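Pasting a structure here, questions to come.
All protein chains of the complex are present and in place, except for one that has been dropped.
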Amino acid sequence: MTTDLGTDYTSDEMMTVAAARRLRDGQSCFVGIGLPSTAANLARRTNAPDLVLIYESGTIGAKPDLPPLSIGDGVLAETADAVVSVPEIFNYWLQPGRIDVGFLGAAQIDRFGNINTTVIGPYDDPKVRLPGAGGAPEIAASCREVTVIVRQSRRAFVERVDFVTSVGFGSGPGDRERLGLRGSGPRTVITDLGILEPDPVGCELVLTHLHPGVTLDQARAATGWELAAAPDLRETEPPTPDELAALRRLTGR
Amino acid sequence: MTTDLGTDYTSDEMMTVAAARRLRDGQSCFVGIGLPSTAANLARRTNAPDLVLIYESGTIGAKPDLPPLSIGDGVLAETADAVVSVPEIFNYWLQPGRIDVGFLGAAQIDRFGNINTTVIGPYDDPKVRLPGAGGAPEIAASCREVTVIVRQSRRAFVERVDFVTSVGFGSGPGDRERLGLRGSGPRTVITDLGILEPDPVGCELVLTHLHPGVTLDQARAATGWELAAAPDLRETEPPTPDELAALRRLTGR
Amino acid sequence: MATVVPLAEAVAELVHDGESVAMEGFTHLIPYAAGHEIIRQGRRDLTLIRMTPDLLYDQMIGMGCARKLVFSWGGNPGVGSLHRFRDAVQNRWPAPLEIEEHSHAGIANAYVAGASGLPFAVLRGYRGTDLPAHTATIKPITCPFTGEELTAVPAINPDVAVVHAQRADRRGNVQLWGITGVQKEAVLAARRSLVTVEELVDELEPRPGAIVLPGWAITHVSEAPGGSHPSYSAGYSTRDNDFYLAWDEIGRDRETFVAWMKEHVL
Partner (left out) sequence: MATVVPLAEAVAELVHDGESVAMEGFTHLIPYAAGHEIIRQGRRDLTLIRMTPDLLYDQMIGMGCARKLVFSWGGNPGVGSLHRFRDAVQNRWPAPLEIEEHSHAGIANAYVAGASGLPFAVLRGYRGTDLPAHTATIKPITCPFTGEELTAVPAINPDVAVVHAQRADRRGNVQLWGITGVQKEAVLAARRSLVTVEELVDELEPRPGAIVLPGWAITHVSEAPGGSHPSYSAGYSTRDNDFYLAWDEIGRDRETFVAWMKEHVL
C-alpha cells in the first residue's frame, strides 16, 4: 500500500465510501442493487461490521464475501441469518417501519428527493422505458430513513421527475405525513460530486458537502434546479487508505 | 379375532366407523380434535390410506400412529408432508376452499346444521361457558363439505342453537350463498344413533340411517325438533371385524 | 439486538400491570416458565391475548393476573374445559374477566396485520355467526374491485409478546422448529418481546423446518430449560399428556387449584 493511495481514487469510489460511512454499526439496511449494494457491503467491512443487510429477495442478515450481481445471488441465502418469502420480507419486515435505512439508486431525482426509475418522457409513449418500481416505492415510504446514491448530472437531477416512482418529500413540507408515509424520507443523497440533504424547513435538497476537488459551480452545473448550498458547506473527508483498500477488495479493482 | 366381534361394539365405535367410511381415498380432510380425529385416523387405516390429514396447528399430511390428544402433538409435525404457520394454514389452505372435507364436533347442533361450541345460555351470563370457536367457523364456511360427529341427545340436538359458532345452513335455503360461504355445508351429521343429512330442498337435517339396533323413536326422543326420516331410511352397515380391529388398535381399547 | 438476561429480570423489565401480553405457542412451545414468573411477580389487570388459552392462562386467570382475555378457543385440548376460565366467566372468580372472542382465523390474521404494520386484516370469516354481535372488533368490509363483502379485524399489537423456542445464540438470534404456530407474528406485532429458550448455543446449526427470528427484532432472550412443560419443545421434550388429563381435576376446584399453584409455582 503506497502513501498516495489517499488521493488516487475515482469519483465513484468517493461516492461509495461516503455512502458507506453513513451507515452505523448494528443498523438494519434494506439494500437496492448496484451502487447501494456495494456501499452497504463496504460499510460491513469498515465502520459497521454488524450492519444487517436485507435484500428484497428475502435474505435477512446476508454476509456476502463480494457484492452480489443480483439481489438474489446464492451467496445471500447461504450466508443469511434467515431467508423468508418475498411477501414476508415486504409485509413483516419492511412495511411496519422496523428497518433503519433504505439504500436506493435513481434514474432521476428532483429537488424534493422524489425518485423516478420508471420512464423518461410520457408514460404511454416513453422516450426511455426504465425497469420500473421494484421494491423502491415501499422502501422509500417505510424505512426510518432513506439514502439515495446517484451520479450527479442535469439528466438525473431534475426540477421535477417525469414519473414519481418513489416519494421523497412529494411537493414539499407535510406531504409525507399527509400521505401516511411512516419513514422520514431521503435524509441523504450521495453523488459523485458531493452530498445533498433536505433543508429542514422547506424539504428541498441542498448541498452540504463537496467531495475533494469538486467546486460548487461544478455541482450546480450538474443540477437541473437552482441548487442551494448549506451555509456550512463542507468538504467530504477523502477515502482513507483502509476504506479504499476494502472497497477495491470488494470490487476487484 | 373372534367371530362375534361384529356385534360386540359400542355406539361410539359405530359412530366413528360410520364417520370414517364417509372419507374417500385421496381426499384432504381438515380435522377437528376428539371424535373427528379418531375417525379420520381410522379412515387412513381402512378405506382411505391416502387421506391427507390437515390439522389447524399447520401440519399438512400428518400420519400419526395413534390419534393425537391435541391438534398439535409432536407426532403430527414429525410425520407431516409440510408444516406451515397457523396464519398460513387458515389463509392459504383452508380459506380458498381447496380442502375437501371438514370434520367437526359440536356441543349443540340445530335442525339447519348450525353448530354451537361457545355458550349454553345467554352469552353475557352463560349457564355453561364452552371453549369457543377455534377453527370451526371458517372450516364450516370453506371446506367443500362438512361432516359433523356428535352424540345425539335432546341437549345437543336443539331446535335452534343458543349461539351460532359455525354456520350450517343458517335459517334455511339460500343463506350460505347470501353469506358468501363457499363450501356446500354440513352434508353429513353422524351420531351414535344414526346419520342425518340435509333435505336438498329445505336444508333441514333428516334421518337417513339408523345404526343397527336403534329405533326411529329412540332417535326422535334424542332430538329437540320434529325429526323427519328419509323415505328410504336405511340401517347402517355394522362395523366389520377389520374396521373394529383397526379402531381398537387406534384407541387402545 | 436482543440481550440475554435471567428470566425474572426480563419479566420484571418487560411486563407491567395493566398492559396487554400475548403469550403464544400453538400446543407446542407454550411459554409456561415465563407465565409462572409473571404469576410469581404478582402482575395484575393484564389483557391476556392468546389463540388457545390452554392451562397457562387457566392458571394466570385463576391467580388473578387478568382483567381481560382475547382468545379464540378456551379449552383443555382433547380433554375438556378450562375450569378456572369458566369460573371467571360464569362466577367472576377470582375477579371479573372481560372477554374479546374470535375465531382462530380471525386472531391469526389480526397478528398478521400487527406484524405487518397494517391497522386491519381482511378474511373470509365470521359471516353468519353470532360472534360479530358480541365482539366489537369484527366488522364488514367491501372489496373495492368486486363489491363483495368480507370481514375485517383490527391488528393486534400487544405491549409484550412472550414465546418459547428451542435455541438462541448469544446474540439473541432465536431458532424454533416443529409447529411454529403464530409465534413469529406475535413477536413482530409486539412493542417488546421476550423469548425463553431451552438452550443457549454458540452457533445456530441449520435444521430442517426451522425458522430463525433475528436478534435485532427481539427485546430479551432468557434461558429456561424445560420452560414449555407440560407443553413440549420438539427435540427436547414430549407433550405431557398425562398432566393435561390430570389438570382437569386440579383445575376443577378452587382450593385444589390454589394449593397446587402454591406448591408448584409460587
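Here the chain labels run A, B and C in written order, and each chain numbers its own residues starting at 1.
The rule is simple: a contact is a pair of C-beta atoms (placed from the backbone, for glycine too) under 8 Å apart; a residue touches a chain by one contact, two chains touch by 3 or more.
Because the structure is predicted, anything quoted here is derived from the model rather than measured.
> Which shown chains does the hidden chain touch?
A, B, C
> Thinking of the whole complex, not just what is shown, which of B:Ser28, B:Ser57 or B:Thr236 touches the missing chain?
Hidden-chain contact among the options goes to B:Ser28.
> Considering the whole complex rather than only what is displayed, give the residues of chain C touching the chain that is not shown.
117-124, 137, 139-141, 143-146, 148, 150, 152, 154, 206-210
> Touching the absent chain: which residues on chain A qualify?
33-34, 56-59, 68-74, 76-78, 83, 85-87, 90-91, 94-95, 118, 123-124, 126-138, 141-142, 163-167, 170, 175-176, 179-182
> Considering the whole complex rather than only what is displayed, give the residues of chain B touching the chain that is not shown.
26, 28, 50, 52, 60-61, 81-82, 91-92, 95-98, 142, 182
One rule holds in what follows: only the chains that are shown with their structure count from here on.
> When you check each chain against chain A and chain C, which touch both of them?
none
> What whole-Å value do you get for the distance between chain A and chain C if each is reduced to the mean of its CA atoms?
Taking the average C-alpha coordinate of chain A and of chain C, the gap between them is 40 Å.
> Report the inter-chain centroid distance for chain B and chain C in whole angstrom, where each centroid is the mean of the CA atoms.
That gives a centre separation of 28 Å.
> Distance from the CA centroid of chain A to that of chain B, rounded to the nearest Å?
Taking the mean C-alpha position of each chain, the two centres sit 58 Å apart.
> What are the residue numbers in chain B that touch two or more other chains?
None at all.
> Can you list every residue of chain C that touches 2 or more other chains, as numbers and ranges?
Correct list: 112, 184-185.
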